[in-house]
Structure formats: C-alpha cells, structure tokens
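Of the protein chains in this complex, all but one are displayed in their positions.
For clarity, chains are labelled A, B, C, D, E, F and G in written order, and residue numbers in each chain start from 1.
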Amino acid sequence: MPEGSPADAQAAVPDLSDVATLDLDRAARRGYPEAVYCPGKTAEQLAAIAVAVRERTDIVTLFTRAGPDHAAAVLDALPDAHHDPDSGLLAWPPVPPEPTGGLVVVVAAGTSDLRVAREAMLTARYLGRATELVVDVGVAGLHRVLARLDLLRRARVVVVAAGMDGALPSVVAGLVAAPVVAVPTSVGYGAAFGGIAALLAMLNACAPGVAVVNIDNGYGAGHLAAQIAAPPPDHR
Amino acid sequence: MPEGSPADAQAAVPDLSDVATLDLDRAARRGYPEAVYCPGKTAEQLAAIAVAVRERTDIVTLFTRAGPDHAAAVLDALPDAHHDPDSGLLAWPPVPPEPTGGLVVVVAAGTSDLRVAREAMLTARYLGRATELVVDVGVAGLHRVLARLDLLRRARVVVVAAGMDGALPSVVAGLVAAPVVAVPTSVGYGAAFGGIAALLAMLNACAPGVAVVNIDNGYGAGHLAAQIAAPPPDHR
Amino acid sequence: MPEGSPADAQAAVPDLSDVATLDLDRAARRGYPEAVYCPGKTAEQLAAIAVAVRERTDIVTLFTRAGPDHAAAVLDALPDAHHDPDSGLLAWPPVPPEPTGGLVVVVAAGTSDLRVAREAMLTARYLGRATELVVDVGVAGLHRVLARLDLLRRARVVVVAAGMDGALPSVVAGLVAAPVVAVPTSVGYGAAFGGIAALLAMLNACAPGVAVVNIDNGYGAGHLAAQIAAPPPDHR
Amino acid sequence: MPEGSPADAQAAVPDLSDVATLDLDRAARRGYPEAVYCPGKTAEQLAAIAVAVRERTDIVTLFTRAGPDHAAAVLDALPDAHHDPDSGLLAWPPVPPEPTGGLVVVVAAGTSDLRVAREAMLTARYLGRATELVVDVGVAGLHRVLARLDLLRRARVVVVAAGMDGALPSVVAGLVAAPVVAVPTSVGYGAAFGGIAALLAMLNACAPGVAVVNIDNGYGAGHLAAQIAAPPPDHR
Amino acid sequence: MPEGSPADAQAAVPDLSDVATLDLDRAARRGYPEAVYCPGKTAEQLAAIAVAVRERTDIVTLFTRAGPDHAAAVLDALPDAHHDPDSGLLAWPPVPPEPTGGLVVVVAAGTSDLRVAREAMLTARYLGRATELVVDVGVAGLHRVLARLDLLRRARVVVVAAGMDGALPSVVAGLVAAPVVAVPTSVGYGAAFGGIAALLAMLNACAPGVAVVNIDNGYGAGHLAAQIAAPPPDHR
Amino acid sequence: MPEGSPADAQAAVPDLSDVATLDLDRAARRGYPEAVYCPGKTAEQLAAIAVAVRERTDIVTLFTRAGPDHAAAVLDALPDAHHDPDSGLLAWPPVPPEPTGGLVVVVAAGTSDLRVAREAMLTARYLGRATELVVDVGVAGLHRVLARLDLLRRARVVVVAAGMDGALPSVVAGLVAAPVVAVPTSVGYGAAFGGIAALLAMLNACAPGVAVVNIDNGYGAGHLAAQIAAPPPDHR
Amino acid sequence: MPEGSPADAQAAVPDLSDVATLDLDRAARRGYPEAVYCPGKTAEQLAAIAVAVRERTDIVTLFTRAGPDHAAAVLDALPDAHHDPDSGLLAWPPVPPEPTGGLVVVVAAGTSDLRVAREAMLTARYLGRATELVVDVGVAGLHRVLARLDLLRRARVVVVAAGMDGALPSVVAGLVAAPVVAVPTSVGYGAAFGGIAALLAMLNACAPGVAVVNIDNGYGAGHLAAQIAAPPPDHR
Partner (left out) sequence: MPEGSPADAQAAVPDLSDVATLDLDRAARRGYPEAVYCPGKTAEQLAAIAVAVRERTDIVTLFTRAGPDHAAAVLDALPDAHHDPDSGLLAWPPVPPEPTGGLVVVVAAGTSDLRVAREAMLTARYLGRATELVVDVGVAGLHRVLARLDLLRRARVVVVAAGMDGALPSVVAGLVAAPVVAVPTSVGYGAAFGGIAALLAMLNACAPGVAVVNIDNGYGAGHLAAQIAAPPPDHR
C-alpha cells in the first residue's frame, strides 16, 4: 500500500484490498453470509464493496445501519437491492430465500422499539426463516402480551426488543418453551443510560432461557434467531 | 469536647452529646419518629441512645440494620424491645400502635428478598398501618402474582421488593390504581451489580406510579408507605 | 403486517395496529389514563394516535416530551388541545378535571428546573389534583425555602425537582409530614453527569419519606403525586 | 402470615408457603423444570423445598450455587441426590434423562473457568442433552482451539465460558455454523472488574451468532443451550 | 538492592533505603511535615520509619490509618506517641504545637462520620491550628445546624464530613463566609456506593466555596484546613 | 402563578418572581455576591435578572457560562458590563474592586485549559483579589513549571486547571506551602471521559493540600481561591 | 499577561507566550520532537505555533487531530506541510526521515479502524521507522490474520487498532515474539461504550506482551512503537 501513489488519482473507487478483506467464503464456512456494517465507512468504500458482491447472487449480502448517504452509494451500484429505511438495512439480491426451519417471532415492546425489531425480522428472513412481528405489548398492560400467547408458543425462537426497564423478555421467557433472544434498545432517557438499564435487566432475567445481544443490535438478534431456528443439520 | 478528659474513664457509656444530637421532636414536627441506623455506631453509642429513649414510650423508636452486637447492646438497655433478627429491626416500645389509615401490602419477588420486605412491613406497622405480606411471586411465573390481584387491589399502597431484573414493580403498577413503592434488593450476582440492575429497571419502569427508594432500603420503603397510606390530615 | 403492501401507499396515516396497541381501558383498570411518550415516534404515528383518541373526551390523554414536530402533528388532529411548549406537554381534552383529593405542591430548586417542574404540575392537574408551584428555593439560601414552609405543610404530597447536588428533597422531607416525590434533573455539568449526582443524592436522602423517580421524569412525578394525593377510595 | 405465631416454635422446617411459592407446573408450561437458587436462602428454607420435591421424581429439580451448608441441608432430605461440589450443583433425581436433541459442546477458555463450564454442562445434561467438555483452549494459543474444530462443528450449540478478555466466543463463532452461548466469568483481576471486561467483549463480538448470559451464569447458559439443541417440537 | 543478601537475616528492621525515601525536608520546603500512610506497609517497614523519626522532635510526624498491628509497631519504637484509635492516627511528638492562625471548625453530619471528622480535627491541631468539633447536625433536622451558626461563623475554615446524600456542605457553605472543606465519607449503603453519592453531591454543591477531598480523607481535609487557616506569611 | 394569565402577553420580560428568587443579600450574609449561571435560562429570564441588578452597583454580579445569545441578552440591559467571550463571563459593574488579601496565581496546564483558567482568574479578580496567570506548564516538561517556582511561592493560593492525566496539581502542591485549588478540565478524549480521569487523579493527589472542584468549574475555583486568600476578618 | 492590552488589537496572531510554552528542546532531551494537539486550540493559536516552527526544519513537528479549520490555519503558514486528511495529521517538514531501527507493522482490525491505524503508521514513519499496514483481519475470520503471519513475525513491534470486542491484540500477541501496542478504537455502538469494551479487553489480554494506549490514540501508539523499534543507543 504505497503512500501517495499516483494510482489514487485515477479512480474514485479505491482498490478494495486497501480498505477491506471481504470474507466471501464465510457462507461456505459458517452457513451464513457476511454483513457489511456501514457506519465509519465512506461512500467510496461501500461502493467498492457493493460492486464486489454484485455478481454473487448465490449468497445474500446485507448492508446494516445504512444512513441516507450509505444507502445511496449502495443503491448506485445495486439499484435493485431491497432497502428498508426504517431499520437502515439493504439486502442483495432483493428477494429473500424460501423459508426453511422454524418460525421466528419478533416482539417490539413499544412503538419506539420498532426500528430495532424490524432489523431483526428482516435479517432472519433474509437468512432463510419465516417471521412474524408483534408490536407494543409492554408489561405495563399485561393483557396485551397474554393475548398473543398462541403465536408466541408456535415460535421456535422469540426475539424481544425492549428499552426502558427491559422487563418484557423475562415475562415472555416465563411463558414459552422456546429460547428468547433479548435485544435491549436505547429507547428511554435519564437512568435508562442509552439502553444500559434494559441490558442489565435482561442479563439478570429471573426466567432462564434468555440470550442477550448488544444494545440496538437487531441484526445480531436476527442472525442468532436464524441459527437457532435453523433446520436440522441433515437438511442443510 | 475536651480531648482525653478524665471523665472518659469514669463511664463506659459516653456522654450522648459527644456522639449524637437526637432529633426527639421529629415526631412532633413531622408526625413520625426518628430511627437509629446502627451500622458504624459502637455498642457504647447505641447503649447511650437506648437509655435516652427508654422513658419516651409515647413515641416509637426503631433501631435498624442491627447486627448481633448492636442488638445485644440495645436489648441490654431495653430488654422488652421487639427484635426481628431476620431484618435486623428493633422497636421500642414493643407493641405497635393501633392501625389507622389505609392498608400497606408488601410483596417480596423471591424468598431471598424476604429480609428487606420484612423490614418494610414492620416499619409500616410500627408507624401505625395495617400490613399484609405476599411472598415469591416473581415475573417468571406470572400466574403467581395474578392470583393475588384481589389483595393487591385492596391496598392504599403496595411495596414491592425485588432483586435481579427488578421487573415486578412495573408489572404490579400496571395492575393496580395505588402507588407502588419499589425497593431494589442486592439479591443476584454478576451483572446484578449489588442491586444496580434492579434499581435502574425500577427507575425506568414503563408503568407510571412507581416510587423508588435506595437498594435494600426496607426501612425507607416502609416509612414512605406509611406516609402515603396515612389517614386524612383531620384524623392525625 | 404484510411487507410492502399496497395499502401503505394509500394513506399517510398508518394503520394504528401496525405501530401501537393503545391501552385505552387503562383508565378503567388503574383509574388513570395512558400517556403517549412522543420521542422515537414519527409524526405519522402520533397523528394516528391523536385521531384515535379524538372522540374519547371522557378520559384525559397526555402527550409528553413533544418537540415542535410532534406538537404540530398532534395539534393538526386536535387543534384545541392544551399545549405547554416549555414542558413539551399536550393535553386532550384541554380543560383539566375539577380537582379532588389533597393539594400537590411542586417545588423547582432553580430556574433551570422549571421545565421539569411544570411537567409534573400539569400532569397532576390533568389527573385531577389542585397544584401550587414554588420556584428557585435551593439550599444555597435556606431562608428561601423556610419562607414557604406554611404552603409546604399544607400539601398532601410535595414534588421537588432539583439538579446539581440534589440536596433540596432531603431538606424539605425533614420539614414536613407529607411524602416527598424527588425528581432529579439533568441541570448541571461535569460531575453532575446528566443528573446522576442528583439521583444518587436523592436515593441516599438522610431524611426518610423521599420517593425517587427517573431523571427529568416530571410526568412520572406528577402521576405518582396524583396517586398519593388521591381522594379516599370510596370517593373514586 | 401471622407475626410471632406459636406455630413457629413447633418445627424447624418453616411452612413452605411463608417462604416460597414453588412453580412446579413450570415443566408442563415451559417444558423445563424450575431450579432453586440457593444463595440468600437459609438451610431451613432449602430443607422445606427439598422435602416438597422429594416425591416428584418425574421432573428434575436442580439446586444451584449451593455452598457446603446448603448442600448439607438438601442432602439431608435427598441423600441420593447427585452433588457436584466444584460447580455447587445438586440434582434430583440423580440420574439424568436419556439424551435427546442435538449435541451441546461446552468450552472453558482456562482452567479457572471450569467451575462455570461444569455448571453449564451438568445443567444441559439434566435437561436432556448429550454434552462434551473442552478445557483450556484460550486465544493466547490458537492452535489449541483449532485442534478441536471437528468436535466444535458437530455441536448443535457451543457454550463458551471465558474470563479476562472474553475473546474466545468471537473466535469460536467465526469458525462454526451453530450458535454460541457466551458466559463471561469473573476470572481475572484489576480492569477485569469481576467479569465486566469479558461481558462487554462478548456483547460486542465481531462475529454474529453470540448469545450472552450473565457473568458466571453457567446454569443459564446450560438451560439456554438445552433449549436451542432441543429436538423438533413433534418429538417433545 | 541485592536479592537474598545475607544482611536480610541479621535484622528484623529492614534498611530504610530499600523500602522508603523519607521526605524529611518537606517541612522546610512546604512548611508542613510528611505523613506516613500505614496501609500496605508491613510492621517492619513502619518500625524502620518510626526509628528514623524518633530524634526529629522539631517536626511533627503523623502516622495515618493505622490498624492495631500498625499502631503496635509504631508504639514499640515511640511509646509516648499520641494514639487516637478511633481515627487510626498516631502523632510524634505527642503534644501538638501551640495554635496559631485562624479557627478550624470540624462538623460531622452523623455519628458514623465521627471517625473521619476526628482524623481531620487532630491533623489540623497537630499542624498548629485551634479546632472545634460539632457532631450530628445533618440536614434532616435543619434546626440542629442552625443552632451552631455562631460557632460556624467564627471559623476561618469549616470542615464538613458527611456520607449518604452529602448535602450538608452545600447548606453550610450557604450560611458562612469562610471556605468549606467537604469530606465525603463511605457511610451509607446501596446507591451510596461507598461514598460516591456524597462525593458527587459535594462536587456539585449549589453553593460556591466548597473544596472537595477524597472519600474518607480526614487527613487531607485537616491538612488543607490548616493551610487555609494558616497565619499570614510574615508570621510563619 | 396563575396559568395562562393575560399578563403574560403584556411584556416580553417575565415577572422575576415567576422564574427566580434572587439572593441579593448573599453579599451581606456570606461576604460574596450571587452569580447567575446562564445555561438552561432563556434570554428573557436573563434580561429580567440583568434589569433587576442594574442599580445594584455596590455589589458585583457575575453571569457565568454565557453563550452568544445569553451575552447579548445581558449586554442589552447592561451595555457597559465587562464581557470575556473566551470564558463566557460577564461582570457588572465592569471595573473589578481594588484588590485586598493575598495573591491568587492561576495555572493552566495546557493551552486548551485556558478557557477554564481565565474563568477562575476573572472570578477571583472580581471578588477582590490580585491575580497572575501562568500558561502551558504541564508535567511532560517539568522544567517549565520549575521555572515559575518563585511566582508560585508568592501565592496565598494556587489554582491549577488541567485535563487529561490531571497530574499537575500533585506536582505543584509538592512544591509550595499554599493550598492548591485543582480544577479538572474536560480537555482530552477517549479514557479522559470528559474530565473524569483528571478529577480522579486530583482527588487522589499524593501530595496533601489539594482542594478539588467540579470539572470545568473555573467559577467555583476562583470563588474558593478568593475566600482562601481573603484578608484577615478584622479587615473585612 | 496584561488584560485588555492595546497590543491585542495590533495582530491577529497572538503572542505565543500567552497561549503556549513550546518544548522545542524536547527532541534534544527525549530524542523525539513535541507534537501539537489541535482540538481546543483556535486557528490563531495554531497559526502562531506554525510560524514558530517554520524555520526549525531540523526537527519534525506533527500537528494531530486537525479538523479542516485547524489544517487550513497550519497550511496557511506551512503550505508545503504533508497533510493526511483521513487521520487529521500534518507533518513539517513534509518528507519523513530516512528509516532506522526495526520494522513497525500496523494492523487495522476493520475498515473503520483505518483512521486510527493511519495516524499510528504516519507517526512512526515521521519519527524515523519503516512501516507496513495490514487491513481488515479481525478475529471473526481467523484465516485472514494467519495469512499475514510472515509479515507480522518480521516486525520489531506490532501496532493493532481494533474496536468492538478488541480481541485481535490478544490473538496477535499469542503468535509473535515482538511486543504488541494495542489501540482501542471507538468503533462500535451500544455496549461498546465508545471504545471502553475494547480498552478493557486489551488491558485483560490473556496473552502477555500487550501495551495499551488510550482510545483512538493512534499518535501515542505510533510514538511508542517508534521508541520500541528504535536502533540500539550507540546508533542514536
């Protein structure tokens, strides 16, 4: 990587090897493709990556947490990619695979948690699972979650996104046999500390069977749920 | 306060004015007596205080968080005082006043929270309220708390002691009209951080109407509950 | 909730069931109506909610922490709603109910705490209580709070909003028989840590009878105060 | 629960309803039995619980984090219970069920993590899964974990217990298709902060597919792993 | 410093140059002598230091935070040293110098803060100031501190030791012209966090003129007070 | 304070009693005037305050941390006030009093700490002390601070503003007899945590005689220094 | 430093002695030149410094973390200075010295860490070392770092910049004999806490030989690496 080489001036799109070492065989090795985390990457870097995956329609590439500029750079190279602005997700190719394995039910405790819940749901769907979404069933009105118990008990895994007190995963895990993937969200203020209160509550859930991921990490929750709900190995 | 004065040698019990300025007229000013917090006080200091309140049977004096040595020093001066070793509470005079005002229901999320819940219940009782205790109704098995809904709805105020994820006050507050006094307990380990996880969850309770006190502060919860459930002013 | 359904294109206002599960019978169940927390909700989502409550003039709906865009969306559907820009509160219907129960006195330690204190005062008023407001009586000049002692002692409950060292609730609780609802505010800088210093001071108040709520949570403080000062059950 | 009732004097074993509300139908509701967390419970309370489950040999009861006194109290009532002193686990009845579902591989990054890893392994085994244990394969010597890749890739789920830098789950998750349950341990000193460093590293694992549980929570990790590796629903 | 040299066997008292570099000319350079902080030092190391200062009766040497073993080692070499077991302070020579400069008033908010307050008072006295001690005048009963206002206003500097909510320094600083040295103490529990709550309250005191020192640092507070109340330079 | 009263519409400048309770007799009580902290106050509120103090030229009023809008509002009412934009300080009347008492030397560890150091210096000057300023003498080049030793030793009190490692106050306190007021600044990044690193270093200064104030609190440091360097009481 | 002196009006460039005390002989004393940290300095202050070093082409001056305005001010005085906008570094004179000593290999775990890695690499180069850069070899795909083992083992010191879980330095240190300088970056979100997670992981690296610097401190890492890889003393 020579400093200040004249090649830099020839093209706006940088040589990919200077900015990233794509792990394209991850799909073969792990059974799941690599995702591209957009924050901290320039539009030029994302464009270089988008071009590199354009012909690889056999595997799904997800671009996560894309802001408007990120999305524009990706869509410039992949105009037909699926783009969900709420969650900042782009998927290529745009059509998710035919679902296999068990059902993934994604629950958003409140309306403000929808952004994270949608990222989880779309990730699971593009990794090959059937998904359902349940909204605004926080513990302040228990009857709301109890009314959805049938759907929750049909799930192979339940993803619960909740901010503030983060109490919903404990309640849900106490009601179902399936594992619960808990995503703390940064929804709240003051002593919510950007999701720390919810994160700690989930790590200390008094019901066992709660798997915690990072604050606002809808992608990670969806990926984990897809792995848990994967078909038995002989079907892979 | 002269240093090394010969008077020090004459008596094991120190001059009270050197160690404490009792606020005996607090009962008149605030309607509630002062309590004596035992940790950090020597047996000699507690003995001096116990002697000082012995004749004041018109007001209740509570000694809180008394360890065995603290309790022995108090009981030496006040052998008939009520002593609850589980919660470390001593009360003088030993018989609580006749209850007035509304009902205080105290809920312990788990068996390990009993110690704190009992301190709250006894405090409220000695400050003049009728009390009831409900045990082990954590959110991991919702049917347990739902089964006690009738009692909970009869309360003028509900005290909820919970550790770990601290989720129970949110759930209870969503079910009753009365205010909920939430006491985080230090029950738990790891990311419970000695009660911080429960404290944060309670401060961020998604149901309004939750009043939070310090971790393990059963005395404060009981005192606050007694004030909330106090009879109307014209009866005081 | 079908992805990308054509119905999305027909109306700017989304189907409410996709974004929220209103708990409209909370007033019946708890005696107090649900509030709508605006941050994190889009103008479209708020408009859908505002339309849904328009005909329910029998119960009060509060929209809290509304920024200018939130307020515009609500006022578009409810042009006659009361709007207090300082505290970001909107109320529908605009006229508070006739006061019942005891008096709620709200104290702001400093001018900068007014925003939070007003949210508490308005919430208590719209939930049916008489309220009074006292401003700028911090502990650096004790004579200021002592001058208001008569008013403070007439309260059934005192709400104290304070930032920085959060010392005022301790001082007030030591002067009155009523419970004190302490609201830490994010006023301050440096080691105030956005309200943590005040929050910790309030949780460790050396006077008992202090109920703490989340940092800047004027709504929660007002709601709790309204419950504490509620008329005896037979009047509800 | 009458205070100071004479019944208290008649028996050392307290009335169970005063100290716990067992959730014995949890096995029916969730498919997994309740566990009894020993810390904070007295020997008398544990004895009461042990007596209560003695005849329920159709479901497995686990006592977790039992110290010597806890264990003695349980073994007094259940002398044939299985007792693993390293991890503080007791199981009743003593023989684990015949394994069903997929393989659970439990990895301990270092020798000091064995205590937690064994709790996870035994929990998964008593909840009905086949298990394997791999020891001392931390990232400071990568060849050690690479040498066990075949076993790791046969797992339906991998549990990784690691303290200090908590780096092993990231590395393992990058090598296998199965989900990884990461258990931070309190092994370390100084800026390990009792497991916080490992906890944060695991929550920020750069490989997706990592489910985090509480620090030192081997029981929770084993329970979650058993749920993930459960046989398809029609076999339950 | 040769490893394992035979000289080690000859004397229990180590060569001082191997364990400490005494700053004996600090008194000349700064006007105040060095103090010896005992924790983490062995009895042998303290004995070596005590022997080294025995003949230096022209300057005061303070040994701080001495536990029983530390004190015994020092008293073995300096049997006439003054020893205050409550605060763990030893002073050599035992008689404090004749007071000069202004008055130092030391205030303990509660009885449990006495230990720290005494360390401050004795330090100021041995560094040459006149001192007075006021006990148990916390803000929960304001009349107590207001009753001592005359004494407080005679001080050149006031030291205030307080734990829990740490509110007293703010109140005192608002009442006097002299600077206030605030010492947070570790008195309290739960969210007192070993003195952090008091420390933060003091750093955010809403009255200016508050100088904060480390938690439980009575020595530092007394030293600082002695410097502030020092006589004008021409008298030194 | 009637809600929505017509008087609100009559004047842009609010009734002062609705927004602040000025403590104008503080100068008489404490010997030092009140300062007005600008953040969180509206231009209208500041204008009301500025008008109220306009005729009080016998005492100094300081407006601290004034941004451009704050400053404009104050200068509109007090066009001749002194304004130091770097530190955000305004002073009325503009000419500081004739200095009395001892010398206050203010030290800025680095150029970036100048903003805070100037606030301290100006505050001390307007409270009646002579001041000197020393810049950019951090511990990375010890010769710089050693070169200013003569000036430092002439001070009655030294104020040291430092960010990053906050090491300079320890070094200065070890070189002079006067007390050192240490102001941590928020200069730095990463693990400087907005001044926490410097704050902790200063609280743990290994040289005694260090008085710590809040992060970036130049005003408080200057106020404290003015009190320490005040002339003997008989001259006040 | 006279206040408001007329000299201020004569020139936009301030007198350097009022804003900085340059440590120009640091190169002689330490063997390495001083760097100028730009944040918190005004364009005028930077211009004054740039002018002051213009003629000193015998030593290298680095300006670090320069934003666009900072860079413009420096380039105005030093138009031929080398400017790397990605890392915010400017160097004068522009050509780095001829390399001596050992090789410095700089590793960026991900593309987003490049900014910090480049700052480290350029610093080491301008301090006289040969450097190589390796990009995007995080532990989620171990084969990527293993493929560069030959280069890593040729280094006298390896700098590793990593955010999120900060696991890469542990892995690299376990593979090479050279010391590893670990730079945590603020890359990540949620429980990454702006680099704290990576910082803690690196401080707890289970492989010895890891030297940690501040979050995002590429300059410090490059400086340290240059010192470690310096030629033997007799060549200096």
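Brief remarks follow.
In this section, contacts are C-beta pairs under 8 Å (C-beta built on N, C-alpha and C of every residue); 3 or more make two chains touch, one makes a residue touch a chain.
What you see is a predicted model; the values in this text were computed from it and never measured.
Hidden chain, full complex: it touches shown chains D, E, F, G. Note on the undisplayed chain: of the listed residues F:V181, F:A205 or F:A229, the one touching it is F:A205.
For the chain missing from the display, the contacting residue among F:A35, F:V107 or F:V171 is F:V171, taking the whole complex into account. Panel shows subunit E; residues 1, 17-21, 23, 26, 37, 39-41, 45, 65, 184, 186, 194-196, 199, 214-217 of it touch the chain omitted from the view. Listed here are the subunit D residues that touch the chain not shown: 111-112, 114-115, 132-133, 135-137, 140-141, 144, 187, 189-192. On the side of subunit F, touch with the chain left out of the figure occurs at residues 109-110, 138-142, 164-167, 170-171, 173-175, 188, 190-193, 196-198, 200-207.
Everything below uses one rule, namely that only the chains that are shown with their structure count from here on.
Fewest steps needed to get from subunit A to subunit F, stepping only to touching chains, is 2. Per the C-alpha superposition, subunit A sits rotated 90 degrees relative to subunit G, a value rounded to a multiple of 5.
Contact count check for B-C and A-C (C-beta pairs in contact): higher for B-C. Taking each chain's centre as the mean of its C-alpha atoms, subunit C lies 46 Å from subunit E. Measuring from the averaged C-alpha position of subunit C to that of subunit G gives a distance of 49 Å.
As a whole-number value, the distance joining the C-alpha centres of subunit B and subunit E reads 35 Å.
Counting partners per residue, subunit D has 174-175, 196, 199, 203-204, 214-215 as the residues that reach two or more other chains. Chain contact topology: the protein chains form a pattern that is neither a line, a ring, a star nor a complete graph. By the definition of touch given earlier, these chain pairs are in contact: A-B, A-C, A-D, A-G, B-C, B-D, B-E, C-E, C-F, D-G, E-F, F-G.
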